[in-house]
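A protein chain is absent from this complex, but the other protein chains hold their places.
This part shows chain A:
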Amino acid sequence: MEEMAASQENDSEMDCSDNEDCYDYNDYYNDEDSDVEHIDLLKIDPEYFEYKCLSEEEIERLLNETVEDLSNRLRISLSLAKVLLHSHYWNSNEVIVKYEENPQQTLISSRIDPPVPPRNIIFTPTHMTCPVCVTLHHVDRFFYLSCAHMFCKDCWTMHFEVQVNQGISTAISCMARDCVVLAPEDFVLKHLQHKTSIREKYQHFTFQDYVKSHPELRFCPGPNCSVIVHSNEIKAKRVVCDQCKTIFCFRCGCDYHAPTDCQVIKKWLTKCADDSETANYISAHTKDCPKCHICIEKNGGCNHMQCYNCKHDFCWMCLGDWKSHGSEYYECSRYRENPNIAHESVHAQAREALKKYLHYYERWENHSKSLKLEEQTLGKLRARINEKVMSGLGTWIDWQYLFTAANLLAKCRYTLQYTYPFAYYMDAGPRKELFEYQQAQLEAEIENLSWKIERAETTDRGDLENQMDIAEKRRTTLLKDFLDV
């Protein structure tokens, strides 16, 4: 299912890259065109995000262009430009403003120059002793950074080798005691000229440091994936890797989490990890049928349950009659706070807090499990379709709409899952009420869709497609109103 979801994502991503193709930074008119289009797209799709999946070579080119541009504008060396950019999170404008205001202070704060200028170096002797290897060398063999601490060539090489082997690259400093001056890239590379493997390691580490310090770049978190995502918008939006299809948040690099923001999801996940024991204990995997009390194990993703024994329809979440969920007001996603809690004892308040957390946690966990179970449903579906195609009942293309439906269901349920941490940390009030209303609406439609997909062969295609449309509309409406990036 993930594969399918990704390929669908890919289609929409291709739309944006088409759009990006006409986006030319140097062309004023196109630029404006694209701006108009951009606003329109955001109106239709609140998750719309312009980004590019690039290779290491492409990123290197991009970084080099930034470096060259700054070097030309400030008339400084490339190496210096690179250090300045790295220490300012690759914000050229900030470097330019600071440098033009006070070049000396900028160089000191970027650890390019020492806080106190060194005394003039006077080469009187022809030979001197290197303080590191305590060997007498000709002055020709001595090199130094802006701090004028002199060391012989071999010692610099050894120093860089040891540091690189410890994983240090952009933060290698001078060898003198208490000296904070950093060794710029060209200085390091010059001394690693004959050490090919160390040189490569160094370049690999510096590149990693550059990408990590650049807010517009993000390494794809997929295993063994070398893709780097670039976007001019530094926002918590969804990225799908072109190569490995991993879906993640551009800003934090973790699993995509709309409508919850990066800080809140981090807080939520830490909380869940801390409290998981209790929560797991309480939310067991099986429940009894509320009517005939037979034990039921949930084996599908849909929360609309039908007891195989007594055929009673009920909701897995609240164990209420499904009838009150379907047509009328679906409210089992809403947590009802005890209005008199302020007057209760500390103990009761703690219990209430745990109850509240469990309410959201159970739903969060339940949708996560449903996502996995629906993946299995899709596998079974695929097998059944295969059988049908083999026995001449239509072609693969005829049944394709079922996969599209399953992908849409996954996408909707994923968003639904991430609405629970959002609601948990929301302050009570009319906005939360609106949110929970929309969440309930979305949840109801998702369960309808899941129910229909599980019974796909007996569901009318038109009916299913209509349900898909409704569910996706609910999802985008919620995101439009609450996705705040």
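Here, a residue touches a chain if its C-beta (ideal position, glycine included) is under 8 Å from a C-beta of that chain, and two chains touch if they have at least 3 such contacts; residues count from 1.
One rule holds for everything that comes next: contacts and distances are computed from a predicted model.
Name of the non-displayed chain as stated in its UniProt record, restricted to "Origin recognition complex subunit 2", "Protein kinase domain-containing protein", "E2 ubiquitin-conjugating enzyme" or "Transcription initiation factor TFIID subunit 10": "E2 ubiquitin-conjugating enzyme".
Within the full complex, the residue among A:75, A:119, A:177 or A:194 touching the omitted chain is A:177.
Within the full complex, the residue among A:88, A:159 or A:334 touching the omitted chain is A:159. Within the set A:131, A:221, A:253 or A:290, the residue that contacts the chain not displayed is A:131.
From the set A:73, A:98 or A:149, the residue in touch with the chain omitted from the display is A:149, counting the whole complex. Residues 131-135, 149, 151, 155, 158-159, 161-163, 173-179 of chain A touch the missing chain (whole complex, contact as defined above).
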